[in-house]
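Only one protein chain is missing from this complex, and each of the others stays in its spot.
Here the chain labels run A, B and C in written order, and each chain numbers its own residues starting at 1.
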Amino acid sequence: MTAALPVLILMTSLVPAIVTFFLPQESHLLRNALNLGSAVLKLALIVAMLVAVAGGAIYEAALPLAPGLVLLLRVDEIALLFVSLSATLWLLTTIYAIAYFGDKAELSRFFGFFSLCVAATTGLALSGSLISFFLFFEMLTLSTWPLVAHKQNRASLDAARSYLLFALPGSAALLWAIIWLESTTGPVLFTDPPDLGGIDPWSQRAIFALFIIGVGVKAALVPLHGWLPAAMAAPAPVSALLHAVAVVKAGAFGVIRVVYDVFGAGTVVDLGVGVPLAALASLTILWGSIRALQQDEIKKRLAFSTVSQVSYIVLGAALAGPYAMIGGLVHLVHQGLMKITLFFCAGIYDERAGIKRIDGLNGLGARMPWTSTCFSLGAMGMVGLPPLAGFVSKFYLGLGGIEAGAPWVLAVLAASTLLNAAYFLPLLYRLWFLPPAEDASGDERAPALVAPAVVTAAGSLGVGILAASAISPLGWANLIVLRGYAP
Amino acid sequence: MTGLTVFALTGAALVGLGFYGLLAARHLLRRVVAFNLIGSGLFLFFGAAGARGVGPDPVPQALIITGIVVALSATALAVGLVVVHARAAGHAVLPEEPEEPEEPKDEGAT
Amino acid sequence: MNALVAVLALPLLGALAAVALPPRAGVRAALLATALTVAATIWLLLAVARRGVQGVILGGWEPPLGIGLAADGLGAAFIAMSAAVMGGVALAARQMMAPDVVGARAAFGFWPLMLLLWAALNAVFVSRDLFNLYVGLELLSLAAVALVAIGGKEAALAAAMRYMIFALAGSLLYLAGVVLAYAAHGTLDIGLLAARDAAPSDGLALALMTAGLLAKTAIFPFHVWLPPAHAGAPAPASALLSGLVPKASFLIILRLWFEAMPDRAGFAALMLLAGLGAGAVIWGSLQAMAQARLKMIVAYSTVAQLGYLLLVFPIAGGDGAAQPWAAGAWTGAMFQVLSHALAKAAMFLSAGLYLAAVGSDRLGDLRGLARTMPMTAFAFALAAVTLMGLPPSGGFTAKYLMMTAAFAAGQWYWALVMALGGLLAAAYLYRPMAVLFARESLIAPRPVTRAAQAVPLVLAGASILLGVFSAPPFEFMQIGRPDAAEEGL
Partner (left out) sequence: MSLALDLALCALILGVALATVAGSGLFRAIVFFIVYGLLVAVGWVRLGAIDVALAEAAIGAGLTGVLLLAAHGRLRRLGTARDASHGAHLLSALAGAALAAALAWAWFVLPLPERPGPELAAAMPRAGVENPVTAVLLNFRAWDTLLESIVLLAALIGLWMLTRERDWSGRLGLPQHSRAGGVLASFGRVLPPVGLLIGVWLVWAGADRHGGAFQGGTVLAAVGLVAAMAGLVRPPRIGARLWHVALMIGPAVFVLAGLAGAILAGEFLTLPPPIAKPAILTIEIALTASIAATLAFLVLGPPEEGRAP
């Protein structure tokens, strides 16, 4: 069972993906049942595993490909954190997507690639070796492309091209880094950082930089972030997937793996590459916020907000200290919950009221109270108002900055909070305090669309309020750091 | 200088001459002729090499006969191609640059 | 009687039957021969896997008098590759090469030529005799040229003519080397040659043979004949020509440099070969980007993909053969051969289906076909994944093994070429993908059956599975390798 469970978890999204491709467009019921059923099954399996891993169990499954090429699935605490996040959000996004698309065209293709994306994310979360991570990372790249291009209009195709234009060179950089590293050290497993003694420090720095470029594209680090705002051309469930469940998260997760499991936090500090990375992350945080401020479209503003927020995770990893690490890890979850709430809501505004731009939000709070409440919770969380989720992350990141001897982090956090407030609060003001437009319409009689948003909004409230409990993401992050991620 | 050397060097010269013809000639039939010159020069060289030492070696002779038949087969197909190509194109010369198949008037090629 | 003889005799007999029988019966005989040869190939694979190298001493006459054949892991893997591609092509050709589609002439010629091509490939893959390889190569070249000419149009004839000239020149250069080898060593057997003392003329012999084979393999800068020829042939023929034919002459280069005369290979020569390969990767990719027709893109991609193969020489050849990374690099190149064959056949067959559906393979005419022919688009996409070298495809395994070995050998620049080649492949394959995926469809396509669409999908899927299950083929190809390393890098 210890070998089978991770494989089984992977299969719960891989098998439905393949089956879905061959389902005729008309068989809605079968397709929906398949996707929802496997999402629930997956979540159940993960919960079972969570309990076991909390008790100290280790799950491992290996498939040797060629010499040096081993597909290794290994479940550790950090893998579980990511995989449980993505599985939970996958279930919610599936419900949302089924309601969102109704009976539009090409749904078998959509849900096929959607499941494939989640399979890839699961795989890279559970990867126990560098090359497995790369394998699933690339699978994610490829299966995302048809989703971004799903509408098949010019804007979507351009967005999809721009995505590959960033992602593929990123992959090349990542592969280059892996091969450069492994040609000296042999296959790198995440159980303990490899011995880098055979590589001179400057080469090590170059490899680190290549790694960061490789995963940084997906994490949308400035200046590799250009594809993410462009990808807003995709339908709302895809945005949720990109921003919260899979893609940028995979990038951020990759940064954590590179810092803590490939190089080791100590080496990162010794090489002096942590501070530049933290600086880059800070730049991304500020730049993303400033750009978000300039957007008039809701989804564009949210996209730049993601650019900014994901770099909190990178910042946490780069500072390479226990508190910062906790902050980064916990933000992986918090940002996911909050951002998916916002995208769900943006999709509902678009779908039910035809509103894409910020000035259309005026007075919508009264007309669409559930959606607007969820949106407000998500936004306030992003700003970092206690006791919402974002506050917890920022608090730990701040502590981490001080601990790592980088008090300037506090300034970055403060500036970012101000900017966050500046680009989110006007939206809330419009929602609740401005009179609606004359010809305003729209309702929220779509429970399957609204319910996922309510759940995630409640979640982002809950993880903040209950942060002190052991089963909260913060508790789990603490456990991870205690179990061996403390440098 | 022995007789064998004379034949071997003749063979070498024929190969060179044929190679020159194959590269320099524009008329396709001339190229086919040049190809045959190279072949027979090569065989002459081979035959001379095989006749060294004690008595002639039958193995090169057999190989050469095989080679001659193979060369004839290639020549027959090549000649047929020259004829149909020339008939279609109006001249027995290949263009300098390969053209795009099926839609030769197109601009997309190289 | 053994499996090796069967994979040689069955396609030959099938071809002869296809010539002798009336048209309908001829096609049936050809299909039967195809099925039997595929079965014999599986038999051979099992035999090699269980009992090691399968050899035949033809007529019972030992070399140097007679000719020896041997199916080592490498040869058997190549035979399996041709069986996979031939099987798929035969299924596709039942419709694509039917008399009411291509006319009585092409419908008659395709089957015997396909089977003769198959026999020639298998003969080359197992022959241990340099002159026998020459005869096999000639059979291969003539059948291949004829398959190009089957297209019938003026441009196809010009392409066939150009192909013929390169093939002729290549044959003669190769033959010149063979003559020198026999004149100096009195044997043509690869194993016996390796055991003889080096002669001063060996360098020249090796150079001549290699030059001739490079021309036949369409290695840059001898590649000019390939794109028009492969694009001008009917799609099933293109699949064979691009996927399989260049691999035969490449295999001979490999046998010469790694088995017959490994100690005569100077490092400079090895680097020159790899330099040509690098040139092919870059130039072929750039040319592919500039093409407006799907088949031309796919054909130029062959030029580029063949270039990777030559990068193996400085990494694993010469003195490198004894190094721990040699097995990885060498096997990586073989993975490239196999996965390229499957992917390229899938791509050409897909192109053929599009051609059948809309009557054109101009990119502009293919808009929106992913919607009407999703299986074909998916097959093309999977094949593209392999050619780009993205995981988990066979192309990725190939690149990973070769790049790791290149780094280990201190020749990181070849790894750079491979990485760059992958990106360029993504660039030239993106255009057709995006066009297929576009929404608006300009031409109402004729219907294409699902069965016909399944063939390229299966081939492309196989090229992916080759990467997912790469351990067994890796082990298999080490069977009978002169200095097989137990552990790769």
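Keep in mind that, in the parts below, a contact is a pair of C-beta atoms (placed from the backbone, for glycine too) under 8 Å apart; a residue touches a chain by one contact, two chains touch by 3 or more.
Predicted model only: the values in this text are computed from it and were never measured.
Considering the intact complex, the chain excluded from display touches B, C. Touching the chain that is not shown, out of C:Val27, C:Ala40, C:Ala93 or C:Ala119: C:Ala119 (per the contact rule at the top). Summary of contacts with the chain left out: across C:Ala76, C:Ala146 or C:Ala425, the touching residue is C:Ala146.
Within the complete assembly, residues 1-2, 5, 8-9, 12-13, 15-17, 19-22, 56-62, 64-67, 69, 103-106, 108-109, 112-113, 116, 119-120, 123, 131-132, 135-136, 138-139, 142-143, 145-146, 149-150, 152, 157, 176, 180, 183-187, 196, 199-201, 204-205 of chain C touch the chain that is not shown. Interface residues of chain B facing the missing partner chain: 1-21, 23-27, 29-30, 32-34, 36-37, 40-41, 43-45, 47-49, 51-59, 61-66, 68-77, 79-84, 86-87, 90-93.
We adopt the following convention: only the chains that are shown with their structure count from here on.
Work out the mean CA point of chain A and of chain B, and you get 65 Å between them. Centroids built from CA atoms put chain C at 42 Å from chain A. Remark: chain A residues 21, 64-69, 71, 106, 109, 131, 134-135, 138-139, 141-142, 146, 149, 151-153, 157, 160-161, 164, 168-169, 171-172, 175-176, 179-180, 182-184 touch chain C in the complex. Put simply, chain B touches chain C in their complex at residues 15, 22, 28, 31, 35, 38-39, 42, 45-46, 49-50, 59-60, 63, 66-67, 70, 73-74, 77-78, 81-82, 84-85, 88-89, 94-95, 97-104, 106, 108-110. Residues 131, 134-135, 138, 141-142, 145-146, 149, 151, 153-162, 164-165, 167-169, 171-172, 175-176, 179, 182-183, 224-225, 227-228, 231-232, 287, 290-293, 295-296 of chain C touch chain B in their complex.
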